[in-house]
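Heads up, the thing below is written out as structure tokens.
What you see is the complex with one protein chain gone and the rest in place.
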Amino acid sequence: MLSRDIWAAGSEILIGAGSILVLLFEVLARRARPVWAYRTALVSVAVTVFLLAAGSLGRSGVFWHGGLVNDPLSRLLDIAAGVATFLVLVYSRPQLVRHGLERAEHYFLVLTTLLGVLVVDSGGSLLTLYLGLELLALSLYALIAIDRRRPLGAEAAMKYFVLGAMASALLLYAFTFLYGLAGSFRLSVVARALAAHPGSPLTLAAVAFVVVALAFKFGAVPLHFWVPDVYEGAPTAVTLLVGTVPEIASIALFMRLLGLGLGAASGDWGVLLMVASLLSLLVGNLLAVVQLNVRRLLGYSAVGHVGFILLAFQLGGRGGETAAVYYTIVYVFMSAAAFGGLTLLEARGEKSTTLEDLSGLARRDPWMAFFLLCALFSLAGVPPFLGFWAKLIVLRRVIMAHETGLAIFAVVMAVVAAYYYLRVVKSMYFDPPPAPGGDGAAAAAPVPVFSRVWLGINALGLLVLGILPEGLWSACRMAMSHLLR
Amino acid sequence: MPLFDDLAVSAVVFAIALAGMFVNRKNLVVLLMCIELMLLAVNTSFVAWSAWWGGLSGQVAVFFVLTVAAAEAAIGLALLVVVFRNKRSVDVDTIDTLKG
Amino acid sequence: MTAAHLLVEGVFGFFATVLVISALGVVVARNPVHAALFLILSFFNAAVLWVLLGAEFLGIVLVLVYVGAVMVLLLFVVMMLDIDLVVIRRGFVRHAPLAAVVALLLAFEIGYVFWARHLGLVSLAPPLRPGTLPNTRALGLRLYRDDLYPFEIAGFLLLVGVVAAIVLTLTHREGVRRQDPSAQVRVEPARRIRLVDPFPKGTPGKGGEGG
Partner (left out) sequence: MSLDDLVLGVLLLPLAAALIAGLGRNLVGRTGAHVLTILAVALAFLASALILRRVLADPRPHVFTFYTWMMSGGARFAVGAWIDRLSALMMVVVTFVSLAVHVYTIGYMHDDPGYARFFSYLSLFTFAMLLLVVANNLLELFAGWEGVGLVSYLLIGFWFERPSASRAAVKAFLLNRVGDLAFLLGMAVLFAAVHTLSFRAIFAAAPVLGRTPILGGSGGMTVATAAALLLFVGASAKSAQIPLHAWLPDSMEGPTPISALIHAATMVTAGIYLVARLSPLYVQSATALSVVLLIGALTAFFMGLLGIVATDIKRVIAYSTISQLGYMCAGLGAGAFAAGIFHLVTHAFFKALLFLGAGSVILAMHHEQDMRKMGGLRRFMPVTYITFLVGSFALVAFPGFSGFFSKDAIIDAVGRSPVAGASLAHLLLLGGVFVTALYTFRMVFLVFHGEPRMDEHTRAHLHESPLVVTLPLVALAIPALAAGWVMFRPLLGGSFFAGVFGRLPHGHPLGFVSRNPHLTPLAFVAGAFSEPSFWLMIAGIATAWYGYLYRPAFPARAAAAFHGLYRLFVQKYYVDVFYEVICARAGWLVGRGLSTGGDRLLIDGGLVNGSARLVGAMARRLRPVQNGRLYRYAFVMIAALVAVLGYALLT
């Protein structure tokens, strides 16, 4: 029994062991330099992803007295989170090294972030969902402030911490309602209890608190305030992490908690999510237009993308949820390529803060500019990039639900989004490079080939998968067709 | 009606703490305390429901919440120290560089 | 209603009232140290309520561990940061009515939920079983056997808390002696003991009889 349970938690155990190993390197072999911590982290993530993809880990079923649920969805999300973490590690190291920020604790916290995501992905009870979420959040708070010389980082971390802790408290309060209703923390029991008492005030209150807390975690308007501040304030390598891996946990949380746990009340949360989605589309995209700071711009654009995801999710039913999961996964890899490009630019010794910093990039580093272009076009939803399919599938779902008004609104906002993404492309390709400043000479440091190659794979993958979109989509559909709780 | 009374007390404390989050415009430390207070209210609620159901799950949950609260407090205080070192102040008003 | 019931009701009413008042105190106190003390007071009161509800062990843990460690840490940091303790709270009075309204609204909404739920208790009423309340042993069994998985995650959470606190606040000052486990591990016998000849050759006189 226990061995079966342990086997089921294989991915979590591997990553946890990896993180401990990273710490041990730091404590016992300080001379060995953080590069060993980096390699350990990389290997443990790669091994986990490989074993998950090979199907050796995470046999389907309910384990640990309902605390852990392995199903195709958890496996898909685990793999996505693992691959994203791998990319994050690969992109961030050159930048960390160049700016003297590389330390084993950084890699440790990245791994615990991933661990939190894995726990949430396969969370079968309210308790494990909450603990996974907190593990993820605490790691992020620390990472955002990890560069202690950077006042912006401390400010962003403090804001995120206070608001995040508040959101967690709201979520917990909702859990007390659900517990009161069901007498258990297992999602399956909660779902049954909810179905037995439709429309009770306790359910409604739980739905309200859960929606607010989850909207915060995802960064939907009006709970988005932390997003741009954190994207701008965090060190670049951490922004890269914040913008990618946690999104997987957010969609997992939505699926597990709202889709599976509170699915019986979907009529109640659907409306709320629809409002949040429309507001996110509007506010995120409009405010992105006026940003001059690239990372802040991408932060607001992330809010806009969340609007798209919620637009699909609020439809309720497997169709909309599948579209939302697909969009999220696609978004994570687009975001990884975009932020990865910015991070590697900083590793070159360039600044990547404002639009002006990027101007003329196409001539300084054509490949990097091209990779960023792929990422931005994909984010903008230009066919045949992968991002186009994500938008198309969501819109198709929305139209099939006869919500044509919503679809039109989303499309209008997508045009606004295309505008500001294009502005970044324009400054990379058409604007003259900034006047050669004093630090121009020192700037041209080579970026390790390993990182560049992975960025290339990531960016061109957006194109290739856009041309052959079937695999990922059918994987999502498959994952969503055998859900457990 | 012990259940209702306990839940009501917890709700009042929760509401007070939430209001404290935005009425307090001076001191970050008090924000951290409000968070602690919110978790306390949640825990009280768990204990009350647990007693009502006559099971243990609620009490187990309180354990975990206390653990998380401790870790959270540690990180919150650490962040507070970092902010204080950077700004020489824990005034809420001083951390508004990121905006717009 | 028996006397015991009345007693319980009275004790509950007293501590609940103090809990609410001290919670208010946390929010309105001018001095952060006072706020921290109010917080501790509310924790004490909550612990009593928990004990009344039959969660004796948790009540004790809350006081001994949580108040004893976490709250003291909080107080410690407040004092260490040397915050100006007599700041007037600008704008507090101006915003207090709004806060009061929001808090009342929220409390009312939640209260409504419980009230409505309470009226519907009949429909799903599980037995109220005050007799089978937990003891420490049962709690331990649950924690270490059934809920082992979340327990391990909670362990990781604490580890992250520790590492994060250290990463964020530890500064290495020059000239401060500290432990280096890495160096301790790597030490070799040859370097551990250095044999010192107290009387190297060529130094004058071993013993005192020379002359």
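Residue numbering begins at 1 within each chain, and the chains themselves are lettered A, B and C in the order written.
Note that in this section a contact is a pair of C-beta atoms (placed from the backbone, for glycine too) under 8 Å apart; a residue touches a chain by one contact, two chains touch by 3 or more.
This is a predicted model, so every value here is computed, not measured.
Visitor: Considering all chains of the complex, which shown ones does the missing chain contact?
Guide: A, B, C
Visitor: Can you say which of A:L140, A:V207 or A:L361 touches the chain missing from this structure?
Guide: A:V207
Visitor: Kindly state which of the options A:V88, A:L287 or A:L386 is in contact with the chain not pictured.
Guide: For the chain that is not drawn, the touching residue is A:L287.
Visitor: Quick one: which of A:F50, A:W367, A:F430 or A:F450 touches the chain that's been left out?
Guide: Residue touching the absent chain, from the options given: A:F430.
Visitor: Which residue numbers on chain B touch the omitted chain?
Guide: 18-19, 21-25, 31, 92-93, 95-100
Visitor: Take the complete complex as the reference. Which residues in chain C touch the chain that isn't displayed?
Guide: Residues in contact with the chain left out: 102, 105-106, 109-110, 112-113.
Visitor: For chain A, which residues reach the chain that was dropped from this view?
Guide: 158-159, 162-163, 166-167, 170, 201, 204-205, 207-209, 211-212, 216, 222-223, 225-226, 228-229, 268, 272, 283, 286-287, 289-290, 382-384, 389, 392-393, 395-396, 399-400, 402, 404, 407-408, 411-412, 414-416, 418-419, 422, 426, 429-431, 469-470, 473-474, 477
We adopt the following convention: only the chains that are shown with their structure count from here on.
Visitor: Is the way these chains touch best called a line, a ring, a star, complete, or other?
Guide: If you draw each chain as a dot and join those that touch, every dot ends up joined to every other.
Visitor: Would you kindly tell me how far, in whole Å, the mean C-alpha position of chain C lies from that of chain B?
Guide: Inter-chain centre distance comes to 11 Å.
Visitor: Centre to centre, by mean C-alpha position, how many angstrom separate chain A and chain B?
Guide: Centre-to-centre distance between chain A and chain B: 26 Å.
Visitor: Can you work out the whole-Å distance between the CA centroids of chain A and chain C?
Guide: So the centre of chain A lies 31 Å away from the centre of chain C.
Visitor: What positions in chain C touch 2 or more of the other chains?
Guide: As it turns out, chain C has residues touching two or more other chains at 110, 126, 147, 150, 154, 157, 160-161, 164, 168.
Visitor: Which residues of chain B are in contact with two or more other chains?
Guide: 14, 18, 32, 52-53, 57, 60, 64, 68, 71-72, 75, 78-80, 82
Visitor: Under the touch definition given earlier, write down the residues of chain A that touch chain C in their complex.
Guide: Against chain C, chain A makes touches at 5, 9, 16, 19, 23, 27-31, 63-65, 67-68, 103, 105, 108-109, 112, 115, 119, 125, 127-128, 131-132, 134-135, 138-139, 141-142, 145-146, 148, 177, 180, 183, 196-197, 200-202, 204-205.
Visitor: Provide the residue numbers of chain C that touch chain A in the complex, in ascending order.
Guide: Interface residues on the chain C side: 109-110, 112-113, 116-117, 120, 123-124, 126, 146-150, 152-154, 156-157, 159-161, 163-164, 166-168, 180-183, 185-186.
Visitor: Residues of chain C touching chain B in their complex?
Guide: Residues 12, 16, 19-20, 23-24, 26-27, 29, 32, 35-36, 39, 42-43, 46, 49-50, 53-55, 57-58, 61-62, 65-66, 69-71, 73-74, 77-78, 81, 83, 87, 89-92, 95-96, 98-100, 102-104, 106-107, 110-111, 114-115, 118, 126-130, 132-134, 138-139, 142-143, 147, 150-151, 154, 157-158, 160-162, 164-165, 168-169 of chain C touch chain B in their complex.
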